[in-house]
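Heads up, one of the protein chains got dropped from this complex, but the rest are sitting where they should.
A and B label the chains in the order they appear, each numbered from 1.
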Amino acid sequence: MTQITGVLGTDPRTIAGRSIPQLLLERASSFPDDTFLQKKHFGLWKPFTWSQTLNMISRYTYGLTALGVEPGDCVALISENIVEGFVAEYAILCRGALCAAMYPDMSVSEMEHILRDSAARVVFAEDQEQVDKALTLIDKVETLEWIVYFDDRGMWGYDHPQVLSVEEMERRGEGFHTKFPEQFEQVVGSVGLRDVAIISYTSGTTGLPKGARLSHEFLLDSGYRLMDAFNVKHGHEYLSYISQAWAAEQICGIALGVLAPMVVSFAEKPETVPNDLRELAPEFLLFTPRQWEMMASGLQANMFDAHPLVRRLYEWALATGKKHRDARGLSSKLRMAMADLLVLAGVRDNLGLKRANAPLSAGSGLSEEIFTYFHAIGIPLRNLYGATESGLVAAHWKGTFNARTMGQLLPVDPTIGTLLVADVSDTGELLLSGGARFSGYHNNPDASAESFNEAGQFRTGDAIRITEDGDMIFLDRVKDLRTLANGHVYPPQFLENNLRSSPFIKDAVIIGDENYDRVSVLINIDAEICGRFAERNGLGFGTFAELSQLPEVIEQIAKTIAEVNQMLDAPSRVASFCCLPKELDPDDAELTRSRKLRRNVIFDRYATAIEALYGDDDECDLEVVIKYQDGRESVVRSVVTIKRMENADD
Amino acid sequence: MRNTVLSAKSLRLTFGAITAVEDISLQVKTGQICALIGPNGAGKSSFLNCLSGFYSPSSGTVEFEGEDITGLTPFRRAEMGMARTFQGNQTYQSMTVRENILSGFHSQMRSGLLGGLLYWGGVQQENAHFINLAEEIIEFLELEPLRNTLVGELGYGLRKRIDLGRALGLNPKILIMDEPMAGMNTEEKGDLARFILDIRDARNIPIILVEHDMEVVMDISDEVTVIDWGKVISSGPPDKVRSDPKVISAYLGGGVV
Partner (left out) sequence: MLPSGIIFKSYAAEEAFLVTRPQKLVFALFIVALFLFPMVGSTYLVGTVSVMMITMIAVLGLQITVGMAGQINLGQSAFVGVGAYVTAAMAVNYELPFWLAIPIGGLTAGLTSILFGLPAARIKGFYLALTTVAAQVMFPLAISRLPQSWFGGSNGMSMPSMELFGYEIWGQTGLYLVNLCFLIVFTTLAFNLQRSRVGRAFIAIRENDVVAPVMGINLVKYKILAFFIGAVFAGISGGLYAYYVTYVTAEQFTLWLSVIYLGMLLIGGMTSPLGAIFGVIIITFLQETTHEIGGYLSGRISFVDESVLFPATNILLGAVIIAVLIFEPHGMVRRWRIAKAAYRIWPNPHG
């Protein structure tokens, strides 16, 4: 099929012309005493009711007004997910300003680009660490006037005229509050549904991040699609965990939080997320494939230490789950009940996922193995497909869920009107129309123009196939489908995802383009699992580099590759590989902050190893420059084993 | 002008024929970190034990906020607001992190035996109130993920942090720290130094610090007192002490610092 059309949603909680601030006002007057936000603090879950939250938001809004923020200005935010960060963003939206959220672990230069590009006048910084980063930019970025911090820990000695605490900002806003008591409602009333709400900087696997301008309508419509498709109910718990800098959190937390509305919860600290997740056992959550993989491998690593009998039982239950979870018949049902009772209910409980009725994996690339693994446990994982610029497009919401597909087109808010239509172009690219539209890139009319074709369809850049059932299969990015020197086209991502699903492999980087006639791969081993494996087998190692080159570890990786190779036609198979002697690290720019591979950097840094993969030697000397956070550099040298796969050409 | 919080005047402590402290005077003012350094056996620990009431000095007086406390027992001094941390592992191993810190609030709490047995509303409220205060310290010392962990299961560096947390529970007007950094790795030392500075800056609690790590002492102290053979041989700001020839010859061994 080359074209499918979506449907209209049926959920009555429609957007009906209201922007996020207007919805906020309405919800607060309808449910003033219900919990809206809650955070774990001092060991307890502290609720913030709608009226308390709105009160905070209005004080922040006046504060921003007092600092001179006008509608249409941009205010940046750099923080972990905390209540104050959400309140600050809502205040920015209520002021009619644009919010540009940043990943908390961004470097100063990444921050500089975003502050400069968005022309932010104020930046909300969580704590001393973020204030320090922002302070180095306050004189460099001309538009930046104020740094407002939430946490005063360590800020006692700061005496910069442009740095102030959020309480001080509120205090400055108090005058405005008394002078114009009606102003808050008025300001909020003038924020329109079609106004741009946020600038979401796409993590940019190539080049500098681009700022996508997303309107209230865009965020809310995507939120509605999820709510309608997955039956997200009023009062469902949601753990805000993925960064506000990511459009997905803007949709699920900021927009759907007020639309459904949900109870949006915040963990005590990033380290306590697994524990807090377990305490909450939320109904609705959205993780990246990476996070699901980490959860799965964490669980597997944990089970490594179990008593052999317990492990046998666990493996039996997993196998039963894989085979009988969705099977009919009394025998299957009985077996499933046994496996659930004895093992799997406990696993779900420990993960805090026993109530999760819509655990979503956002974006492509969750391997089939992990997907079926969670299904076997009884966690109804669903794929969700979307992008910053296209919003949420498809998901498994009609009852079928095939790990290899991204599901069906999502239902659009009836008050937005136009149905989603998915077209596949001649080049295999997915073209989208319908629903709320992306408002273009900030300060980048060329890129904005390029992202739509003449027919006004949005060009996703994704190579997609649509099945007879209307399911969408993600193949690869169009630009990432690769051709070997001999003209053979193969899907590198498919290989990478499947390799990565092995617990021994953390990342896999596929090599092989028109310069080469074979496929090879760089393996970043999982230090924890491989370390355990080595310990169990009595293998000595001191450093990561030594661990990575242990012949037994390499043998284990070779076995995994052989299994994956079986799934492909001969020319697409991996012919040689080596294990990297250091872990891929965002600090060395090898990964983005959201842990996507930066291929150009990796190809460049490991050029020697790549050359060897296509040579005849069985090992090569590799030199890698490591950059520390304080800017120091050092060169690490190691001998890397090159392993060639047998029967790669049969 | 800064107020003097604690002052020891001409303390002398002898055990039979042995003189542990010959003559040490020390003044600690609000918002100051006062370091006490000296070679092993110089009398630092004996002096500290006189300050916290384990030993009563043979002569001399200890004044706390203008009051003579020379003869008071340790628990009375604790009630008045003198807190200290200890050398080595001195936490309550079988209690959780939170319970350890909560135990520091003992003298501020009121409920007695009957209240404890019946645990009625008022006692429960008192407990909740002080758990809240203990949680403030837990947050301050960044111990949130460990609040319900038994201290016996934790590593040395964390136990030292809990020892400090428990002392902060006394809501102290002065904090005495006996070799807090001994046995710590560089990272743990850095964390603890940050906490010590934060205690001074955010809580305005003066600190007496006995420490061997010269780098840390010179880095974070406002005043340094050097003692040797039970006597003060030099005192003043770190820079002055560092260059004092008497100190260099007696202790620092010729420009180590």
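Simple rule for what comes next: a contact is a pair of C-beta atoms (placed from the backbone, for glycine too) under 8 Å apart; a residue touches a chain by one contact, two chains touch by 3 or more.
Keep in mind it's a predicted model, so treat the numbers as computed, not measured.
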### Message
Please identify which residue in A:310, A:449, A:570 or A:607 touches the non-displayed chain.
### Response
A:310
### Sole residue of A:46, A:160 or A:194 that reaches the chain not shown, by the stated touch rule
A:46
### Omitted-chain contact residue, chosen from A:11, A:279 or A:480
A:279
### Task
Determine and list the chain B residues touching the chain excluded from the picture.
52-53, 73-75, 77-79, 83-84, 86, 90-95, 99, 102-104, 106-107, 109, 111-113, 115-119, 123-128, 131-132, 166-167, 169-170
### Summary
Note that chain A touches the absent chain at residues 43-47, 278-281, 299, 302-303, 305-307, 310, 313-314, 317, 343, 346-347, 349-352, 354-355
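In this section, only the chains that are shown with their structure count from here on.
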### Query
Taking each chain's centre as its mean C-alpha position, how far apart are chain A and chain B in Å?
46
### chain B-touching residues of chain A, taken from the complex the two chains share
42-43, 153-154, 156-157, 268-269, 271-272, 275
## Note on the structure
In the complex, the residues of chain B that touch chain A are 98, 131-132, 135-136, 138-139, 144-145, 147, 198, 201-202
